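For this depiction, one protein chain was excluded, whereas all remaining protein chains were kept in their positions.
In this document, chain identifiers A and B correspond to the written order of the chains, with residue numbering beginning at 1 in each.
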Amino acid sequence: MTVLSEAGSAPTHGGRRAIRRSPYPGWFFLPAALIYGVLFLAPTFASLYFSLTRWTLFNSTFIGLDNFAQFFREPFLVQGLVNTVLYAAITSGLKVVLGMLLALLLTSAIMGRGYLRSVVFFPVLVSTVGVGITFTVLMHPTQGMINETLALFGIKGPGWLVDPRLALFSVALVDVWKGVGLATVIYIAGIVAIPKDYYEAARIDGATRWQNFLYVTLPLSRPATATVIILSFIGGLRTFDLIWAMTRGGPGFASDTIASVIYKQYQAGFYGLSTAGNVVLFVLIGILVVPLTMFLNRKQGHE
Amino acid sequence: MAGLELKSLRKSYGEVEVIKGVDLSVTHGEFVVFVGPSGCGKSTLLRMIAGLEEITGGDLIIGDKRCNDVEPRDRGIAMVFQSYALYPHMSVYDNVGFGLKLARAPKEVRDQKVREAARILQMEHLLDRKPSQLSGGQRQRVAIGRAIVRQPEVFLFDEPLSNLDAALRVDMRMELSKLHHDLGATMIYVTHDQVEAMTLADKIVVLNAGVVQQVGSPIELYQRPANLFVAGFIGSPKMNFVELSVEEVGTDTVTVSGKDIGPTTVPADPTSLKPGDAVTLGIRPHDLTHQSSGNLVGEVSLVERLGNETNVSLRLPSGAAWLAVLDGDHELRIGQSLPLSFAPARAVIFNASGIALHRKHTGPQIPGSIAEA
Partner (left out) sequence: MKSRPSIFLGIIAILVSALVFLVPFAFIILTAFKNKQQATLLDFSWPDGFHLWSNIVEVVTTRNWMMVTAFINSTILTVASVTLLVVFAAMVGFVLARRKTRWNGLIEFLILAGLMIPPAVVPTIWLLQGIGLFGKLHGLVLIEVAYGLPFSIILYRAFIATIPRELDEAAIIDGARPFDVFFRIILPLLWPVTVTNIVVQSVGVFNDFTNPLYYLPGNANATVQLTLYNFQSQFNTSYNLLFTNILLITIPPLLVFLFFNRHIVAGMTAGAVKG
């Protein structure tokens, strides 16, 4: 991978010119390419084959699309699929809305702004497992602080993590609690980057605060919105550690996602099926995120 | 002692040729300025000499060595960049000494050379500072200092003054001239500013679209531009042009006339002309004078009165926009007709392809001065 240079066109000297070394040598790619190629790309490509096999790590039997058929036949696996998309949609939707609102609040002249920014952002840095365990305790149906507090007001709190209809949403809420700080920070960066001239022009045109938001802030922070949506949507589709720390996919299979199914099948020794789960997740991300990215970026191009 | 020889030097990026065969020879100690509009290839040509751009074809000879494929560090050159390119994380001392350090020069030698360069440039007191603590002019000195310590055969300057304010630029220009005189090294200097070119150069190379338009001393370029491009580029304000046709061809004169100017006989080399040919006449704004019996008349469209002289923008009957710089103060109204005249000997005649038809007397025509369409 040296500089593209044609054969010399100086006929008097004939032959090829010596190629000088580029100041930006290709071998700088080598260490990263080696690690990335062997430990990320190679397994990703291998997964395409192994997902079509019954596999014990030592030998594999080709069984065609059986693993995938199973994925779409077994109700608990199908539920995992549905849950994954639901979880991603809920978390990214809430992060966009709350992140935007918090960012608006935290870019306005508000008392305690520095403190508020810190406090909203800090959970992003804390161990997911730790957060999961803490909220499992707080969401305990009878003894948990959340329901005890609700009881003070005479409200009978739900079984956050034990009610099969609620478990997934409860975990999603904790995910939002932990991740909204990042969304906020991205929005803050986006909003701060909007030139003040626009607001001044809008003010001269007599815009109200609401119109300011609607016609200046919202359209001009669209790149931030795209980022938040894509980032949290991908994160939501891939989510594993929080669900595993809080419900292990339970009760039953009520809060299973593809990532937790992958782990369960791996533990159970169904390596082919587990890998098929990986491929399903991979395809799911492909068919959801790529169009989403294109959609968000096209809208952006309109500005 | 190192001169420099460029033999049909070419550069292309894929299909696009940006340097289209440049021939040039520079003798040792000469101050050569490459000048041209932006995008003409002057910086590319300089970077090819420096070794920062691959050479697609032709030969680059520095001293008596073919340097096409020689690493920049082995070419005996040093370069001063437009942005100075000082290493922001190093002190001035380290910036200047970096090249010597890379060459593993002993510490005492390095120290002595850095201090010598600092002395020449009167920046000894700046050695401990970081580039960010320096003014524009000081950064410029450091950049030059970094070039000096390399003791190069050839100095290369890429628009070094364009980031300085006007007053400082004039000072630095003089210092560069002095430095050239003191060091006696070959210097190649790229600029788009023709005033810099005129004041600094022993030899100017005018480039346009990757082709050398003319090579010569500043005065030569001013008085005997080889073609329309050089005539329009060198000299400020720009030369005025008007389209005319040939009336009569003499031995070393040609009589031209047109809508704007009545029959005028101008000294020129008429060998390639015949009556009826379209030509362009060029005359510099300073060569126009206000005379009631002038050979042309224009309508005044703008007047700038500077006291010692008056700049008058005019529109000729054909619609051509001209500028006249008249000595002294003239009270003129916009819209009034202004008769002007010029000495025919001051005018230049260009043929239909834009080549100047100077009368062949003093000195030979400069080779390689053919305009490309």
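By definition in this document, a contact is a pair of C-beta atoms (placed from the backbone, for glycine too) under 8 Å apart; a residue touches a chain by one contact, two chains touch by 3 or more.
These numbers were taken from a predicted model, which means no experiment stands behind them.
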Of the residues listed, A:V82, A:I110, A:I155 or A:L214, which one is in contact with the missing chain?
-> A:I110
Kindly note down the residues of subunit A that lie in touch with the hidden chain.
-> 1, 4, 21-26, 28-29, 31-33, 35-36, 38-44, 46-47, 50, 55, 57, 105, 108-113, 115-116, 118-131, 133-135, 137-138, 140, 143-145, 148, 177, 182, 185-186, 188-190, 199, 223-224, 227, 231, 234, 238, 240-241, 244-245, 259, 262-263, 266, 271, 274-275, 278-279, 281-282, 285, 289
Had the left-out chain been drawn, it would touch subunit B at residues 50-52, 72-73, 77-79, 81-83, 85-89, 98-99, 102-103, 146, 150
